[in-house]
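Submitted below is the structure of interest, expressed as structure tokens.
With one protein chain withheld, the remaining protein chains of the complex are depicted in position.
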Amino acid sequence: MQIGVVTFPGSLDDADAARAVRYAGAEPVSLWHADRDLRGVDAVILPGGFSYGDYLRCGAIARFSPVMAELVPAARAGLPVLGICNGFQILCEAHLLPGALTRNAGLRFITRDVRLKVDNAKTPWTAGYVSGQQLLVPLKSGEGAFAADEATLDALEAGGRVVVRYDSDAPNGSARGIAGICSEAGTVVGLMPHPEHAIDALTGPSADGLGFFASVVREFAGAAR
Amino acid sequence: MPWQLYASWALATRLDALYLTIYALFALGGYVTRVIVEVMLKPEIHDPQGEAVLSASHRLGFGNVTEVRQGKRFELEIDGPAGGEALAAVEELARELLANPVIEEFTLRAAE
Partner (left out) sequence: MSDKDTVEVAADTPELSQPFAALGLTPDEYEKIRQILGRRPTAAELALYSVMWSEHCSYKSSKVHVRKLAPNEQQSTALLAGIGSNAGVVDIGQGYAVTFKIESHNHPSFVEPHQGAATGVGGIVRDILAMGARPVGVMDALRFGPADAHDTARVLPGVVSGISFYGNCLGLPNIGGELAFDACYSGNPLVNALCVGVMRHADLKSAVATGPGNKVILFGSRTGPDGVGGASVLASATFSGAEGKAAKRPSVQVGDPFMEKLLVECCLELYAAGLIEGIQDLGAAGIACATTELAAGGDGGMNVNLDDIPLRDPALGPAEILMSESQERMMAVVSPANMATFFQVCAKWDVEATIIGEVTGDGTLTMTWRGGTVVRIPPRTAADGPVYNRPMSRPADLDTLQAAGPDGLERPKDGPALRETLLTLLGAPELADKSWVTAQYDRYVRGNTVLAMPEDGGLLRVDEQSQLGIALATDGNGRYCRLDPYEGTQLALSEAYRNVAMTGARPMAVTNCLNFGAPEDPAVMWELAEAVRGLADGCAELGIPVTGGNVSLYNQTGNNAILPTPVIGVLGVHDDVRRRAGAGFTTEGAQVVLLGSTRDELGGSSWAHVIHGHLGGHPPTVDLDAERRLASLVAAAARNGLLASAHDLSDGGLAIALAESCLRGAQGCRITLPGDPFTALFSESSARALVSVTPGREPEFAALCAANETPATVLGATGGPTLAVAATFEVPLAELRQVWERTLPALFS
């Protein structure tokens, strides 16, 4: 399986996402922001970082990249996409996901290992988990508070589209403790914490994050039969 | 005609009101337009920065400040005359890029 990892100017965790893909047994493919070319990959990851320095708004400029012009229709057509942190912000700006990510309630950048609960274990990115499973994954962001109007939040909950939630109070003030959501089809997932930094106990707080990458590999292998 | 020359001539001949009006029309019909766009979070969106500014204001003794909301101001220079077209273009830009319609709203106006 080939999973594309997009590099925008200012992307930082692209190499780490690629490593996670390798650990999960798939081949990472580097996608350049300026190329209108997804290179035939089977899934795409928008990694964390500070694309365009977070200028204007996080992800506001990256969403107009040529690669996004290819990605948006592909995602709507069912290509699995995972947006991590800045990637989540880009997916919201590109309207592939509802809502927006706003400044942390405490106004400061927070790096913290957070406990997450998997609410939706049916997306291609979470199928390897069990609903209710607890994960210990790093959060590191300054604009991680998910915000949307009440109607949207209700719809997300009702539709089972909250994928992961902070287990206790969200350190960033995210609405309804939401750490990650998915599209209606469930194939596009955005989350603020960084699973690619929890793929082994040597460099992370746990290996709990590997499941995001292993899930999609397994789903692909299953579908390919 | 360079505006300086025109203005000098108008003043020299003291045909003030008339010529200044004509001059003003020329100036507005000039080739660069400035547009101001102000972007604010929608009223229902939590604004922790505004709250922090409010607290700091109180600590400095400005107790009669009861609310602060923080936003952004963009100053754009557009090639071409001011008018409906320029403003419409900026409005579209504001909607597409300058503001995030999910959480922000904006106002715009031509600067004189």
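The letters A and B name the chains in turn, as written, and every chain counts its residues from 1.
Here is the rule we use: a residue touches a chain if its C-beta (ideal position, glycine included) is under 8 Å from a C-beta of that chain, and two chains touch if they have at least 3 such contacts.
Not measured: the values here are computed from a predicted model.
In the entire assembly, the chain absent from the figure touches the shown chains A. Only one of the listed residues, A:I110, A:L136 or A:A207, touches the absent chain: A:I110. The chain omitted from view is touched by exactly one of A:R57, A:K117, A:R161 or A:H194, namely A:H194. Summary of contacts with the chain left out: across A:R63, A:R103, A:K117 or A:K140, the touching residue is A:K140. Think of the hidden chain as still there; on chain A it touches residues 9-10, 12-13, 15-16, 19, 48-50, 52-55, 106, 108-112, 138, 140, 142, 194, 196-197, 199, 202-204.
What we mean here is this: only the chains that are shown with their structure count from here on.
Chain centres here are Cα means. That of chain A falls 37 Å from that of chain B.
Within the complex formed with chain A, the residues of chain B that make contact are 44-46, 48-49, 52, 97-98, 100, 102-103. The touching residues of chain A, counted against chain B in their complex, run 56-57, 60, 64, 92-93, 98-100, 102-107, 145, 147-149, 173.
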